[in-house]
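A protein chain is absent from this complex, but the other protein chains hold their places.
Here is chain A:
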């Protein structure tokens, strides 16, 4: 599985960071998403799915 983030779509709500800070961070400058680990494994896989689901701008995509 691979996480793909579209920073152009991202509106910086930070929902992904709240879901799993081990996978996501936000840019200090404009708040957009930074993917810390784009190939999650184990229990982080479920967290990645949750982050995709709650992202308000649908800026995250999972490539299975």
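FYI, a residue touches a chain if its C-beta (ideal position, glycine included) is under 8 Å from a C-beta of that chain, and two chains touch if they have at least 3 such contacts; residues count from 1.
Criterion: contacts and distances are computed from a predicted model.
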Protein name, per the UniProt record, of whichever chain is missing from view ("Cytochrome P450", "Simple sugar transport system permease protein", "protein-glutamate methylesterase" or "Amino acid ABC transporter substrate-binding protein"): "Cytochrome P450"
For chain A, residues in touch with the removed chain: 11-15, 17-19, 21, 25-32, 50, 53-54, 56-58
